[in-house]
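Notes for the one structure printed next.
For this view, one protein chain was removed and the others were kept in their places.
For clarity, chains are labelled A, B, C and D in written order, and residue numbers in each chain start from 1.
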Amino acid sequence: MIDLSAWLWPGAGLGLVTELQQLWWYFSSGLWLVAAVFSLSFMAKTPQKGRYWLFFGLSFAGNMLLIAALDAISFYIGFSVMSLSAYGLVVHSGDKSARRAGRLYLQLAVMGELLLFAALILRASAADGQYDWQSWQQVPLDHLTILLTIAGLGLKAGFWPLHIWLPQAHPAAPAPASAVLSGAMIKAGVLGLVLFLPGGDPQLQLWVPYMICLGFFSAGFGVLASLLYRQPKVILAYSSVSQVGYVVILVALAWTDNAAAVLPVLMAYAAHHAVAKGALFLFSGINARQRLPAYWQLLFWLPALALMAIPLSGGAAIKTALKGLFSTTTLPGWLDSGMLAGLLSLGALLTALLFLHLAAMLRQQQRRLGPGTGRPDFAMHWQGACVLLLILVLIWLPWQWQPLLQLSLTTLAWPTIWTLCWPLVLALLLVALVRWQQWQLPPHYYDRNSSVLLWSLWLKRLYQPQQQWQMAQLQLNWRPVERALNRLAPDNVVGASALLIVVLLVVASAFW
Amino acid sequence: MVEFSSSLNLFLATAATLVAIGVYGFIVGPEPLRRIVALNIISAGIFMLMVVLAYRSAGPDAVSTLADPVLHALVLTGLVVAVSATAFALALLARLGKTTADRPEEPGP
Amino acid sequence: MSLLLFDVLLCGLLLALALASVLSRQLSHAVILYIAFGLLMALTWARLAAPDLALAEAAIGAGLTGALCFTALARQGKLAASPTLSWQQRCWPALFVLVTLFGLLLLVLQLPAKPGPLPALVMQQLAASGVSHPVTAVLLNFRSWDTLLELLVLLLALLGTLQVAPAPVYQSSWVLSRSWSQLLAPLIIVLAGYLLWAGAHQPGGAFQAGALLAAGAVVLKLNHQLNWLAWRNIWVRFFAIAGLTVFVAAVLTAWLLSGALAEPVWLRWPPELAKYIILLIEIFATLAIAITLTLLVVAEQPATPLSLARQEDDEAADG
Amino acid sequence: MSPFWLSYLPLAIILSSLLPGLIIFTLKEQQVKLRIALNLLGVTVKLVLVLIMWQAVKAGAVFYFSVPFLPGAELVLQGDALSLLFVVLSSVLWLATTIYAIGYLENSPLRSRFFGYFSLCVSATVGLALSGNLVSFLLFYELLTLATFPLVVHRGTPEALAAGRRYLAYTLSGGLLLLTGVALLHSLVQSPQFIPGGYVSAVVSEHAGLLQLAFGLMIAGLGVKAALLPLHGWLPQAMVAPAPVSALLHAVAVVKAGAFGIIRLVYDVFGVDSMQQLQLAEPLMLLAATTILYGSWRALAQQDIKKRLAYSTISQVSYITVGVAMLGPLAAVGGLVHLVHQGVMKITLFFCAGNYAETLGVHKINELNGAGRRMPLTSVAFTVAALGMIGIPPTAGFISKWYLGLGAVATDNSLMLLVFVFSGLLNAAYFLPIVYRLWFLPQGGNWPKEQRLSATLETHWMLLLPMLFTAVLIILMGVFASTGVSPLSWTQLIVEREFSYD
């Protein structure tokens, strides 16, 4: 831990003090590094490399800073640096969709920034000039602060309804950038939610059930929305929306008294999702660029299955643990734990549907590339190796990392396996049915341009107006009036003045 | 006594009327020369007023007593001042007439 | 009663002349009427127990001013017909002037009939003034500062006149008038001397004498007699300012003489010398006045190189 | 150091720029070296003197120098903590601007006149900072108007003249209102020295209405220079002046004079208690808040770089006023420190705008596409300053907004917090598109009027150096805000003294 309070502001410091920070630090930095290595080859031929690396480095630094921050201001600094520099990653390609997406991203990022700023101010003044996490956790919250914090950080975390930038920004950004955006930066928002809103606060308790509902809705919404899109990265983005829904549920649970039990699951979920989603985004990058041998599909299916929570995967362990948490946490009566478990199973079904849809779309993408687009070369292997590295971590994680190990072991029981599997089987059947019957929605339902972009454009027109209302310039020409007055002036000064004296004499005498 | 005061009043009124006539002439008279004449009439009126006022102390019964010498002195001073100013004004006027004579289109005062 | 009748006649005539002068169509008529008015005014003043003023008015008010006006008329060149004035241009001023006149009459007629305290005071202090005529005493002793300034005004008028006076124009004169004027000159000088001397105890004095002298000089000058009488002549200049110079010198001398006193008093003549000082001042003032008045009437531009250059400039600008 | 000598220090600080200025007037156009030497000599001497004073004031000394002037109101120069804040700001930025101006005006006509008035302007600003009572303040306030006018019209073009006329119309009217207000206040309580806590409290109950009137008049007078809402019209027009002038006008001299006057008026003339009793703070705060939003809103539509910056100034300067008007210590810290921070940031922006104009001939925002490649250093500086203006950490702008926000919450003005957030959004909305154009758009064609001012660098080194200096300052002031040399700590010292007077 580095104490900077003497140099900077009171409580300023950097360090990986808590387990939370450590874990976040490890998986985030890992993901960033892998993405960097991936970029080395993946971005080798793009123009403006320098700019890419600059912003990549800046957002990396920001991300790391916010994780290592021991006080709110350092966090905020890191957060700002990260989200603003990520803009450079989003618009990197410079084409029209990237610019649009970037605009939306930036609008929302700035907005989130300022909401968070307001929340920080409120919090800091409540904490009486102290900025470190410890002191903040002692101070009770109020609803405004909670709302501002959730809105500000939620815009980064990207759950419904603050997700709108995700499906635009992720496809537009280069694959490694999307990987870190989805893997690391979203998690930064989540980390913020955990750090800013410490568990056990009585006001915060009131928010828990609603946040759980929100999480579920987000989870379901993400999947359903994804089914309407055919671009792999858009689907992946919606998958993130869906997955973050679960994370939000976990965060909300962590706000209850049961924080100690929830936090490991939350950490596990975040790490697991980060790695898996990173791998998927990287793979989609490779997939979009060249024809791949069939066995490369493995690189897709391994992380996808992990996210689908197939038994033996980390996903399975986490889902199971989540289900368990519902029963151990005290929740209001209308949130029946059985119903929640059912919802989770439904969620698993939906997730499975999403990935099956994604797999199909990836195949389509391959087919469109045509057969001749290059043989496997060194660059492809290099990139594939990066993905593989992540997948290895993914496989290794549930069995080596102590908290997750416990959970994984509990999933090995048959009932659990059944609970985990039936949604997948159902999903497979469903997909098969749909394929067989060739059910489809009318084509205009697919790949719709989000109305959000229109809003963003409207907003841009609003803040970059070509002209504004101005006070009408009064253009009165006084010259004729003046001329008329001048003509009135006597040309005979002497007589006029003398007459004036006499008149004045009379008038003044009368006045007297 | 009555006669004295009535003729005094007569002269006073005349002096005042002279001033008024002069003022009228000064206001109206379009040529500068007439204005100068009018000014002289005004000053004559005022001086006459002074002389009449001086005459008060002479009185009807005491013929031997002289009129107010201070006022007389003032009138004398005033006369010289008036004639000086008139002379200067006339000189200016003469010069003006010479310069305007060459350019008849300039409207005369 | 007859006196009152005479007064009414006098006043009526005065008013009529003044009115006629103001209202007359032609300028030359106005000037002539004004001269007549001036003479009548002198008569009026004589009637009002002010013979010395009557003399001055006759010489200065009527004579000199008339001469000046005629000169101006002559110098103005062609006589432009007076522009006719519209009904409004005459009526409104008349209305206001009438109202004013009414007010003025009201004021004038309520002036107290009794004189102020000053005449008595003058009489009381007359003995100390050095002259026996009270007007002269006031002029040259009691209010000598006024008189000094008045001489200055006269000088200034001359300076101003010289500045704007046109270049001399030589015209030949009648032989007859020339001889007449030569006859007239000594007579005038004698008369002026008398007036001056008389000023100390009876009506008369420096101004009247100066005016008379000037009148003579003007006549001569107009007949090209006194060619030396021009501003460029240093002696003329000297005498034109002599009145003032002597006055100031007298003041200073008197001041120095009384310098032994703790608080020297400005303009105070030593009582024993007052008579002589006043006489000296009067003599020189008369000369100065005469020369000044003459030059005023027959003013010519002093032909200094600078002024000539200016005149050329002016003419160039005119062309 | 004898005390006698010390009492002349404030005068010496003023003279250190005034005398070189007067000498420069007499120089011929060709005496470039001498002129530069004089300028730099003045700057150096001033900085040294200011440093001495700073040390002493930090230790608790107060400088005082007076000459008799009006009855009941001497001409007082007083060096206290608050005045020193402004003095340091203006001297340091004078240094930067002088160097910049030397580079900017190289080979342009009438430089002697320019630098002469430039020095006069700084002298007036410093005098204003050091003035110890209202009458002296008024005096320097008017002198400042006069000294800046020739700078505004320096180019002598019809637009410059029109701007100059408008500038005068506004500032002279403002000066008059101030004069009227000062005279009114003087007739009530005379014009003693500024003291923390003010000096009107004795007559508050007796003359409440007149005091309010005086306050209104003086705020209206000061508001003209501080560009408060209905009185801001001159500022966007005055940007036709050469870049160094705009920089000085917007960052140090004129608008800051108004803001500084408001600070003095609120804290050292009326005082917090009287302000509360007379209920003067609330309207002022609302007015300033409106100005913040209005200025930002108007900036959005401006297509000229300097004009956009000008509207931004209107908005930003009112942060100071808001901070002062909230009457809380934290808000005061925010307002005061923004005085410095805004100065440094805005001067950087104007330097950058000047660089673009001078090197590339670019005046319009849509001509800036891709300028980041051609002039990376300038563009980096611009970006840093723009981010600072928005209030992104770790720049200086963040610090001031942070304290303003804290102050708003501490004084229960949550509405103001909303204003700050919304204005931040607007700031981003008009600055970020420029940054975007700089870095992310390709160059759209030839530059309007490109000049090669340096063989190796992107432009003349004299144009680069001051700008980089201030850009670095922005970051340093933001990161090391809590250290002893930072403006923040100095303002905290001031506020401590201001709020602990009783």
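We adopt the following convention: contacts are C-beta pairs under 8 Å (C-beta built on N, C-alpha and C of every residue); 3 or more make two chains touch, one makes a residue touch a chain.
Criterion: contacts and distances are computed from a predicted model.
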Chain left out of the displayed complex - its UniProt protein name, from "NADH dehydrogenase subunit L", "Multisubunit sodium/proton antiporter, MrpD subunit", "ABC transporter family protein" or "4Fe-4S ferredoxin, iron-sulpur binding domain-containing protein": "Multisubunit sodium/proton antiporter, MrpD subunit"
Shown chains touched by the chain that is not drawn here: A, B, C, D
Hidden-chain contact residue, picked from the options C:8, C:32, C:46 or C:152: C:152
Hidden partner chain, touching residue among D:46, D:111 or D:186: D:186
Touch residues of chain D, complete complex, unshown partner: 67-71, 75, 110, 113, 135, 138-139, 142-143, 145-146, 149-150, 153-158, 160-161, 164-165, 168-169, 172-173, 175-177, 179-180, 183-184, 186-188, 213
Positions on chain B where the hidden chain makes contact: 19, 26, 32, 35-36, 39, 42-43, 46, 49-50, 53, 70-71, 74, 77-78, 81, 84-85, 88-89, 92-93, 95-96, 99, 109
Missing-chain contacts mapped onto chain A: 482, 490, 493-494, 496-498, 500-501, 504-505, 508-509, 511-512
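Heads up, the rule we're going with is that only the chains that are shown with their structure count from here on.
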Geometric centre distance via CA averages, chain D-chain B, whole Å: 70
CA centroid of chain A to CA centroid of chain C, Å: 108
Residues of chain A engaged with two or more neighbouring chains: 495, 499, 502
Contacts with 2+ other chains: residues of chain B: 23, 27-28, 30
Residues on chain A engaged by chain D in the complex (per definition of touch): 7-10, 12, 51, 73, 76-77, 80, 84, 88, 91, 94, 99, 102, 106, 110-111, 113-115, 117-118, 121-122, 124-125, 129, 463-468
In the complex, chain B residues that touch chain A: 23, 26-28, 30, 32, 35, 107, 109
In the complex with chain C, residue positions of chain B that touch it: 3, 5-25, 27-31, 33-34, 36-38, 40-41, 44, 47-49, 51-58, 66-70, 72-77, 79-88, 90-95, 97-99, 101-103, 108
